[in-house]
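Everything below concerns the one structure shown next.
Note that this complex is displayed minus one protein chain, with the remaining chains in position.
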Amino acid sequence: MKYIQEFRDGAVARQLAARITQEARASRRYRLMEFCGGHTHSLWRYGIMDLLPDPVEMIHGPGCPVCVLPIGRLEQAIDVARRPGIILCTFGDMVRVPAKDRKSLLKAKADGADIRMVYGSADALRFATENPSREVVFFAIGFETTTPATAVVVKQAAERGITNFSVFSNHVLTPSAIDAILGSPDAKEGRILVDGFVGPGHVSTIIGTKPYERFAREHGKPVVVSGFEPLDLMQSILMLVRQINEGRCEVENEYTRAVVPGGNTRAMALVDEVFELRPSFEWRGLGTLPDSALRLRDRYAAWDAERKWTLPYEPVADHPACACGEILRGLKKPTDCKIFGTACSPESPVGSCMVSPEGSCAAYFAYGRLTRERPRRAEG
Amino acid sequence: MCLAIPARVVTVNGDGTAVVSIGGLRKSISLALVDVVAVGDYVVVHTGFALSRLDAVEAEKTLAILRDAGVGVERRS
Partner (left out) sequence: MASKWARRLDMVAGRVDMTHGSGGKAMAQLVDELFIAALDNPLLARKNDNAVFELPAGRVVMTTDAYVVSPLFFPGGDIGSLAVHGTINDVAMAGARPLHLSAAFILEEGFPLADLRRIVESMAKASRDAGVGVVTGDTKVVEKGKGDGVFITTTGVGIVPPPVVSPSGDRARPGDVVIVSGTMGDHGVAILSSREGLAFETSIKSDSAALHRLVARMVEVVPDIHVLRDPTRGGLSATLNEIAQQSGVGMVISEESIPVRDEVTAACELLGLDPLHLANEGKLIAITDHRHADKLLATMRSDPLGREAAIIGHVAEDPNRFVQIKTTFGGTRILDWLVGEALPRIC
């Protein structure tokens, strides 16, 4: 597969690893936060952390829309799915996330709710046209990469007069999440130690690289927007190491084949037409953040599930022993959580981070076991 | 949110959709989010939508940088 395989070349990887090892100074640490669930996945799937020298440490940030979705919102989705006549369409990622009392979309489906997994928003709209006597609700999650696809189908539904379709919007914004980390009391008081960011590649395909400039400027943290293949990640790590060594705080773009500084203006215009900012929105692990999430505009109210259906919202606290919040903020590692691997495991997840293969806890559970049992070798 | 892969455009239909090929596998996708795309172009596909055209020139440049990165590095023994 072109433009995929070439970016997975093992021989080039070892050379890049040697270069990173040479340039990373033993006298300091390079704590790099990678944002995106897809980056976390790539890091462990290709064993990249095995190839990095000791001074470089990868910290997993809150870039997984599954992990940051408040459980109260999932409860609303389960609630609407249970109503007679409703078809709830969801991405596979959400199906096993535990809600209150260990409920989940999967369990609700087993109990008889009509819940269908979709690959994309267009499939949800198609269910609506194919089932005119049923009401279809699309459980929309995702950062800026996924929002435009939801905007397209809402617009199509309005244009074609498809009235049995609505969207439960949980779309959230990346810069707000980064703000939450860098602007938090924990950060200000020096408890979050991040030296640089690996920026989300596909989010940036949509929003461009400009939104990250203020983080570099105001907080003095370099950002490198990275592709998802393992060589992209390694190159981005090298670029961050260099910026840190040289005392630069810039926004650089490693993923130039898919990201331009101005982003995808057509997609952003579509999003702007359909969505508006919510004044505030609760994020799991990060608290309530202003201007951080999107809802449908008034002119699309008829396709807004929150206005069409009564969906009372009740915040649901995490299990008291669950450390997802601190893990998402980069304060703790999964292994620091008291219930990691014991009460909380992929078989019986207590928090979202243990469910999807991109969640930090799930990745640590699978990948981390190997490195913990075996001392890390120095890579030559 | 992140899972998107490059695919080659095989057919462009008049209704805003296209058929793309990924390693021989064909899938129908929407072009609603991109400007003009031609047969033979590569696009980045996420949840059935093309997010952007993949810039082949930039791709080659990146590959060249990657391949050069290790040149002249002494391996630690």
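Here the chain labels run A and B in written order, and each chain numbers its own residues starting at 1.
Keep this in mind: a residue touches a chain if its C-beta (ideal position, glycine included) is under 8 Å from a C-beta of that chain, and two chains touch if they have at least 3 such contacts.
Values in this document were obtained by computation on a predicted structure and should not be read as measured data.
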Considering the whole complex, which of A:29, A:96 or A:297 touches the chain not shown?
A:96
Residue touching the undisplayed chain, where the options are A:18, A:66 or A:324:
A:66
Against the chain that's been left off, what residues of chain A make contact? List them.
1, 4, 8, 10, 13-14, 36-38, 41, 44-48, 50-51, 64-66, 91-93, 95-96, 106, 116-120, 123, 126-127, 142, 146, 230, 346-347, 356-358, 366-367, 369-370, 373
Where the missing chain touches chain B, by residue:
1-3, 5, 19, 22-28, 45-47
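Keep this in mind: only the chains that are shown with their structure count from here on.
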Distance between chain A and chain B based on Cα centroids, please, to the nearest Å.
21
Touching chain B in the complex, chain A uses residues 1-4, 6-7, 9, 12, 14-16, 18-19, 21-22, 36-39, 63-65, 91, 119-123, 141-146, 148-149, 152, 200-203, 205-206, 227-228, 231-232, 235, 238, 254, 256-259, 264, 266-267, 270, 358, 378-380
In their complex, what parts of chain B are in touch with chain A?
1-6, 8, 22-23, 30, 32-35, 42, 44, 46-49, 51-52, 54-56, 58-59, 61-63, 65-67, 69-71, 73-77
